[in-house]
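I'd like to ask some things about the structure below.
Every protein chain but one is kept in place in this view of the complex.
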Amino acid sequence: MNAWIQAIINVFVNPIFYKSTLNQSTPLILAALGGVYSETTGVVNIALEGIMLIGAFGGVVGSYFTGNPWYGLALGVLLGVSMAALHAWASIRYAGDQIISGAALILLAQGITGFSLVELFGKPGSTDLVRSIPLVNLGSFGNVPFFGKIFNSLSPLVYIAFASVAFSWFLIYKTRLGLRMRSVGNNPEAADTLGVNVYNVRYFGVLMSGVFAALGGAFLSIGELGQFTENMSNGRGFIALAAMIIGNWSPTGAMWAAILFGAASAFNDQLQSQGILHLAINTQYLFGMIPYIITLIVVGGLVGKSRAPSADGIPYIKD
Amino acid sequence: MGKTDKKDYSEYAVVMEKIVKRFPGVLANDHVDLFVKKGEIHAIVGENGAGKTTLMNQLYGLLNSDSGKIYINGEEVKIKNPNDAIKAKIGMVHQHFMLVDRLSVVENIVLGMEPVYGPFFARDKARKQISELSQKFGLFVEPDAIIEDLPVGIQQRVEIIKVLYRGAEILILDEPTAVLTPQETDELFKILGALKAQGKTIIFITHKLHEVMAITDSVTVMQLGKVTGVVKTSDTNPRALARMMVGREVLLRVEKGEAKIGKKILRVENLHVNENRGLEAVKGLDFSVNQGEIVGIAGVAGNGQTELIEAITGLRKVEEGQVIFKGIDATNFSPKRRRDMGMGHIPEDRLKHGLVAAFPLYYNFILGKHDDPRFCDGEFLKISDIKKFSNALVKRFDVRPPLINLLGANLSGGNQQKVIVAREFSFNPDFMAISQPTRGLDIGAIEFIHKSIISMRDQGVGVLLVSMELEEIFSLSDRILVMYEGQIMGEVTPQETTTEEVGLMMAGHKLEDLRAQEA
Partner (left out) sequence: MNGLKKFYMNDKIVVPVFAVITSLFIAAIVMIMIGKNPLMAYGALIFGAFGTKGALINNLMKTTPLILTGLSVGLGFRAGLFNIGANGQLIIGALLSTYVGSKMIAYPFYLSIPLMLVTGMIGGALWAAIAGWLKVARGAHEVITTIMLNYIAVFIANYVVNGPFQAPGGVPKSPEIAYSARLPILATSGATWLSAGIFVALAAVVVVYILVEKTKLGYEVKAVGFNPYAAEYGGISIGKNVVMAMAISGALAGLAGTMQVMGVYYRYLGALGGSMGFDGITIALIGQNDPIGIAFAAFLISSIRAGSNQMQIAGVSKNIVIIIQGIIIFLVAANRLVKTFMFWKRKEVEGA
């Protein structure tokens, strides 16, 4: 028992835990923001998982061909938005089943990335190493004890993620467009009678979800390592959806929930490496399932307290 | 064009001329004329289905007329959509509010016409404009309150401000008091008075006659898509209005003999039931139904009839009081248990409750009794028996086309209703709750269903019939209860009352007051 307490203390006093939390939270924050955009306007987007995957792949491909990871990021976002556009097209224009369309796009993203991976890099599994987005060096701040270790050498995407939360909060709650997004997600009929173009606002929401989910995906591939591996989003799109739900469909709420998941994951990783616990190799699997169990409990326990936009998932059909 | 009929309508805010609007199978507006003077409050009264809302929806551009003309302030205008109406300074407060529940008052009012600083929503400007409007018309609202937290009366006020914010000079209010408490209604009337004083023109749809008398200047009465009277309020009285609304020969007479009243089958005691928003819809009802009689519940839609029927059949929770069925307190019994005890139900909404549209007819014929030994053997359905049973019903009730493999959705409304009636009838109930059995059906189907209900009664079934059609209530019922705002205004028999008297009760007058007046 004492060994466990000691191990847990070791994790919490180590700046690496906090840094890892930031790194693990970043893709979740970005993807969850994507979910917030889409669902605020009333379109459920479970395709986040697929958009992240294609964003990650686009990031590596762009970086590989141009040598510039920022172009990679741009390509990733472009592909993510294209995928979101397909979802928007099916679910807004053709009032399709948003869940099935989302499932189709996840599969499509897996197929396209797997297929292109082999075509472009000549082997399955993973791509070559490419240049990743340079980390932000904080100069002398890096020498500050503890905090320097946490904040030095983070990906700029970490900062972008947090800035995006502030930006999105502003957009959704403080601008005219945001007001229209919220009205369309809750009562499209009322918005329509007042001359708000329900379809255009929904297109905007879904396309923005493509931007953010793809940024989150790109972080996975070119945020640090500079490599894409098959199915590397690995369920993060769904965890991001859970974060969005726990965060009650608000950008800040989603951010906190995403940080919670990131911290849980970082905690597991760090605990694994505590030698004093003498953990068997397979305990990683026991710890690894914790975020998913948390999601399950939270989704099961929080519904009722957390409320989706009233018209979320319901196609608007004008007669 | 020639100057054949250049009319001078300049004293009128709204003129609608020879408006015709046809829906499949129904002539909803049959050459309707409407004249509304500038600055007056004009009531349009009539029963459900008289065509009032249809007419107003055309004025607001939600529907387009088949023929007819509209003049606003003497000028002919074409109103194709709500935007045209807003441009013509017409605003409409719908019966079902068009509000975004989760947004604040300010946000709802300005939505679509938001004041901005660049891309940013100028909440302070919006707030200021709204408080100016509030001051001017005496419409006080908390600008930052969230709509869903507000009582219905205040929500309606938001709707009115929304209309005024868009510069409306002509306001249409579709049954604005239907959802209000008496106190809220008084508040609304004060507001309408203030609006009138500011020179606004108001068109007020209602069927509550005392309201017409209280605040309007003139009245247009409609019945079955036609105008049956245009009067100045000061020249009329509720009795005369009721006669114009409902005082006609009852067209459909159903042959029926004397009721053979049996013992008490259903009793409702001090029943309180809430509607979906949690407001009380049924306010302490007491009545009973005996075997072999039809008890009709007359009333305007939305006065608690739906909730009453759902509470009796077990689809809605009873807040207080009891439902006693066959002498047993069945208040908390499941719908299934009530069915098994012999309660049938023809629901108000065919497609929501009555049928599974994606099921073939032979499945729909056993809904509610699919686990009866006639239709299943242990866990297995006896498909061939079910089909035999269904074929017999299709023949007996003349369902067309007589094909039991068709999906419910593929039938016409009348035939869907026949399927439901046939099913409920065939389960041999002792008591039947029937709601709006002939809504939207043609004459032939109506007659058939009426005969079926009478024959049920003659076989000793106790029937509780809810209908918005006064004619139906009169021709079928042995006793009539009139419901208004969740309460019973009085009990009469068709022989000893008149449609006029019932019409007054439907409009909120108590029977004892009416009889006292008479005496």
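Lettered A and B in written order, each chain numbered from 1.
Heads up, the rule we're going with is that a contact is a pair of C-beta atoms (placed from the backbone, for glycine too) under 8 Å apart; a residue touches a chain by one contact, two chains touch by 3 or more.
Being a predicted model, the structure only gives us computed values, none of them experimental.
Within the full complex, the residue among A:Leu241, A:Ala266 or A:Ala311 touching the omitted chain is A:Leu241. Among the residues A:Ile29, A:Ala90 or A:Ala311, only A:Ala90 touches the chain that is left out of the figure. Contact with the chain not shown here comes from a single listed residue; of A:Ile16, A:Leu108 or A:Leu225, that residue is A:Leu108.
Across B:Pro347, B:Gly462 or B:Gly503, the single residue that touches the chain missing here is B:Pro347. Considering the complete assembly, chain B touches the hidden chain via residues 313, 315, 334-337, 339-340, 345, 347, 352-359, 363, 367-368, 370-371, 376, 379-381, 383, 401, 403, 406, 410. Considering the complete assembly, chain A touches the hidden chain via residues 46, 86, 89-91, 93-97, 99-101, 103-112, 114-115, 117-119, 124, 235, 238, 241-242, 245, 280-283, 285-286, 288-289, 292-293, 295-296, 299-301, 303-304.
In this section, only the chains that are shown with their structure count from here on.
If you average the Cα atoms of chain A and of chain B, the two centres end up 48 Å apart. Residues 82-83, 86, 98-103, 107-108, 111-114, 116, 119-121, 162 of chain B are the ones that touch chain A when the two sit in their complex. Contact residues on chain A toward chain B in their complex (touch as defined above): 174-180, 182-183, 186-187, 189-191, 193-196, 309-310.
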